[in-house]
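Note that this complex is displayed minus one protein chain, with the remaining chains in position.
Each chain gets a letter, A, B and C, in the order it is written, and its residues are counted from 1.
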Amino acid sequence: MTPPALLIPIVLPILGAAIAATAGRAGHGIARASASLGVWGAAVAVVAIWLPVRSTQEISLGQLGFGSPFDLRLDMIGLVFSLAVLIPAATLLTLQPRTWQENTVAGLGVAAAMAAIEAGGVLMTAVAGCTAATLVVIQLDVEDLRAPRPSWALLLAAWLALAWAGVVLQVVGGTAVYAAVPVSAMTVPVFALLAFASIFGGGLVPWRGWTSAIWSRTSLRAAGLAVATLQPLALYLFVRAYELGDGHYPQSWLNVVLAAWGVLVAFGAAARAQAATTRREYMAEVLPGLAGFALMALAVGSALGLIAALILTASTAIIVIGIALLPDRGGAPSLLVTAAAAGVPPGLVFGGRILGLGAAIEAGGAMGLVGLAGVATWLVAAAAAARSVGLPAGRGRSAVETLPRVAMMIGAAMLALGPALALAYLAASAAAADVMNVPALAQATGLGTIVTESTVVPVVSLLGPLLVVGAIALALSKRTGLTPRTGEPPPLFPLYAAQAAARIVNALRRAAVPSEYRSLFNPRALENVAAGGTPLLWLASIVALAIAVTR
Amino acid sequence: MTAVAAFVAWIGGAVILVADGRRGLALGLGLVTAAIAGLAFAAGQHAAAIAVLAGGAAAAALRLRSGPPGWGLTQPGSTPRIILAIVIGILALYFATSLSTGDGSPLRFAWLVVIALSAARLLDCEEPATALTAAATLALGIGAVASLPPAAAGLAAAIVAGLVAAGISALPEVRPHGA
Amino acid sequence: MTQALAAIATHALALVVYPGGITLALFGLAVETVWSRLSGGPQAMPRPSLAHPLIVQVAVALLAMLAAVEVAAPFNPVPPAERNLIIAAAALGFTAWAELALDPELVAHPGLLLIIQACWVLSVLGPAIEPETLRPQVLGNVLVPGLLPVKVACGFLYLLCLPALLRLWPVAPRADRRAHPRFNITRAFVWFPYCALFTTLFLPPQGEDVPGMLRFFGVTAAVAIVALVAAAALARRGADRARGLYSRAVPPYSALVLALVVVTLILTR
Partner (left out) sequence: MEPELAVALPAAGAAFAVALRPRPRLALILGAVLGAGGVAAVLLATPGAASNLLGITLSLSAAGRSMLIVAAISLAFVVILAPVNAERSALLRWGLAGLAGMAGIAAAPTLEVSVLVLLALVVLQATVEGGRPHARRLRAPAFAVALIGLGLVFARMAGPPVLERLAAVGLVAGLTAALGALPYMHEFDADERTATSPIPWIAFVGPVLAIVVITRTHELVPSAAGAVGAMLIGLGLLNIVWGCVAAWRTELPGAAWRYSFIADWGLAMCGFGLGVAEGEAGALLILYAILLTRLPLYLWSRQPMRERAQTDRPVNLLVAAALAGSAPFAGFPARILLLRAATSVFWPFALVLAAALLLWIPSSLRLGRTMGMPKGRQMAGIAVALAFSLALGLYPQPLLLLAGR
């Protein structure tokens, strides 16, 4: 594969979108086929480009004009995140019906996300990421203008922050290209900007952020794609931050703070999930919870943590499909997807969390305490998942956009994939080696086991038999054991903080200038004075300027 | 000689500021033209002086075609404008003589008063003829700044200024057609 | 390849026979029978259908098996290096929620149970933070004076939480208003992992011989008896007192334990 091939994964979705836009009017089927084929093609292309070489490939296509070279790069990290974006997007575009406009915007959004991942520098990632975010907002508005969507201003702020981080790197270090930034340029302020971009761009917040809110939309077609596109990008930035810092964040306390934030995000989601009144409300909290655990693992700072984070990111990418295709009603599909997402053994999420939390505790010190909190949070999430089985469905979704059988298969597959954890570990450790030094111990893992600092996890030999025994036992078990639910189960604990926050927000929303003081600030009068061509104002401002510059 | 020309420039500008009739406006424009041409002549810029004189004279003559009839020099409500003309004169005198250094104080005074008084007139008029006269005066003032030392544009600027001034006065009056 | 197959066989053996499936079932049924007698429940053990067990029993049994293989029972086919504390904690933690999902009748006051489970997690993982290890038997072996206070405090917290985690407290589920507690087969599956994990974490590991095995099971049985006695005492005092203890006494004590863990962490660095 020649380096220009790196353009193919970006160009194919654009091509698909273009066909969807032109031929889509003829029939939504054509738009659906072209858009999904474009994204599938990109997924195949990424693998086909990487496989023959199995090492980083780069291409530089000159300067773009705003201080950023048009550099594209595909390394193993890029491959993992590309697939984490492309596979769910392609599946959802294939399985769910959309109008040609939605298909077009979705295809372009995926292309932008690919460009952000393949970008060789921070600035180009910022431009492409902001494009993806903009298109996600447009896609959500096209689907339903009045339904909840992420704040455009917040997303723009996030990507502008990344752009700012890029220019600071250019000013301080002379370049914002990932591979060339001097370690000394990766300072705490730059990391803070990057973290801001990642946290708000990906909705990684402990409170009810956009990643939760968009699941209250009537249709979840765009919501699924939005999370599938933007959340991996957010985590991707934190991974690249390791590369910028030569395998470390600027200060070790940043790791602890970020990991604690990750646990907070997961706990916030779990707390809201356990108080959900419908199954839809519960499902809205699943993905933020998964992202929180991935963030915690990522922030540990060790190779094992990063590997766990990559495994959790990949798992989330698959679970997104399941949740987006799941009908609101209960039953086996809902139970299996919920179990897989909650990290029930021997699932892949279970394995990822074991590694991530293990990495935190093995790191010791404050990070160990964060790991402890993580385990407790995991159990809260498990309790919420258990409670959700008895919840009413909530607002129904159009049957055409749900595929319970596919969702059930995804849930079952995610539970059955536990024994494949070692394989995922091998792939993730190869990816992690792109951005940090992975100890030989972690690399020299056989297919069956995973060696950590203090233990060995016998993945295949332990989870394999457990899976087999479990499958046999479940096959024999009596389904009638499921007790019928009587009414909506009460929350496990009330959300006092959320209630207080809601009260404050409402109070702020209702805040207004008291009527007796309104005459002091009259915007209309102000506008009339400013825009009325008033010579007196002109002369006064000249005098003011003269005084300002001559004193 | 230059001091007299500068004083005449101020008188001309003041007349434009105060006058509301076409004759008054034409007189003011003529006085300003004469003053600037005189200053240019005194500075040895003979060609520039002729260009400004031609343009300004044409502008003044064309002004007599349109606008409110008469002189309109002491209309009711013109007192503030008279005071403003005096204040501008005093300020210009301060900047031209006290604050700035070197030769050519009359020249600087003339530049300042012509531009400032025409600007003041532009801000305080509703009549197209008055506004156009102020604009023409402004053109002559800026032309003077460009054509007289130490600027380098010389004759070209004076010609452009003269053309613009004459062109402005040649333009027909426009009334709003209602939005 | 042969090694992999051998590893799979030994782990399968551990899961199904010892210290997993059969062992935990026998231990659990024995202790549950004693509890049934103590609490005046049915004298005879009901006969669960082995051909068609209830799905909740299957789920809990599988999780209990996974937890059981992580304990430091002598002759455990799973090598000591391959045991992981988080797997044990997570698997045991999931048992309660599997019951809530599949048979809510079995779970009383899930909110309170969640709080107690959090306290229990602290007691299990608290001692692991400073040594930075996840091997259960290594933690059991820790006898450094500086770490003993944490270990003792966590051990006591573990014992405090045990009756509630095993639902031995006199707090009946909303949907279950029987006069006498029933013979709980799903609980029978978790007796061994809970008690054996205590033995593993808070007492030095036993030798890989018959006396060591006897000592291990003896201590584990003793832990079960302590839990039974505590549960009987709670039962005598009534549901309100039990709820009061677990909502007003255990969480503050857990906070103290957490503070102790933090202080120890600071002092040892």
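What we mean here is this: a residue touches a chain if its C-beta (ideal position, glycine included) is under 8 Å from a C-beta of that chain, and two chains touch if they have at least 3 such contacts.
Since the model is a prediction, treat every value here as computed from it, not as a measurement.
Chemist: Relative to the complete complex, which of the depicted chains are touched by the chain excluded from display?
Modeler: A, B
Chemist: Can you tell me which of A:7, A:30, A:64 or A:393 touches the chain that was removed from the display?
Modeler: Of the listed residues, the one touching the omitted chain is A:64.
Chemist: Tell me which stretches of chain B touch the chain missing from the display.
Modeler: Within chain B, the residues that touch the unshown chain are 95-96, 99-102, 108, 111-112, 115-116, 118-119, 122-123, 125-128, 130-132, 134-135, 138-139, 141-143, 145-146, 150-153, 155-157, 159-161, 164, 167-168, 171-179.
Chemist: In the full complex, which bits of chain A touch the chain not displayed? Write them out.
Modeler: 62-68, 101, 105, 112, 123, 126-131, 134, 137-138, 141-142, 145, 152-153, 156-157, 159-161, 163-164, 166-168, 170-171, 523, 527, 530-533, 535, 537-538, 541-542, 545-546, 548-550
Quick note on the criterion: only the chains that are shown with their structure count from here on.
Chemist: Which whole number of Å gives the spacing of the CA centres of chain A and chain B?
Modeler: The answer is 69 Å.
Chemist: Based only on mean CA positions, could you tell me how far chain B sits from chain C in angstrom?
Modeler: 101
Chemist: Quick one: report the Å distance separating chain A from chain C, using the average Cα coordinate of each chain.
Modeler: Inter-chain centre distance comes to 36 Å.
Chemist: Give the residues of chain A that touch two or more other chains, as numbers and ranges in rising order.
Modeler: If we look for residues of chain A contacting two or more partner chains, we find none.
Chemist: Scan chain B for residues touching two or more other chains and write them down.
Modeler: none
Chemist: Inside the complex, what are the residues of chain C that reach chain A?
Modeler: 4, 7-8, 10-12, 15-16, 21, 49, 51-58, 61-63, 65-66, 69, 78-79, 81-84, 86-87, 89-91, 93-94, 96-105, 110-111, 114-115, 117-118, 121-122, 125-126, 128-130, 132-135, 138, 175, 261-262, 265, 269
Chemist: Report the residues of chain A in contact with chain C in the complex, numbered from low to high.
Modeler: 274, 335, 343-346, 350, 353-354, 357-358, 361-366, 368-369, 371-372, 375-376, 378-380, 382-383, 385-387, 389-390, 447-449, 452-458, 460-462, 464-466, 468-470, 473-474, 476-479, 481-483, 485-486, 489-493
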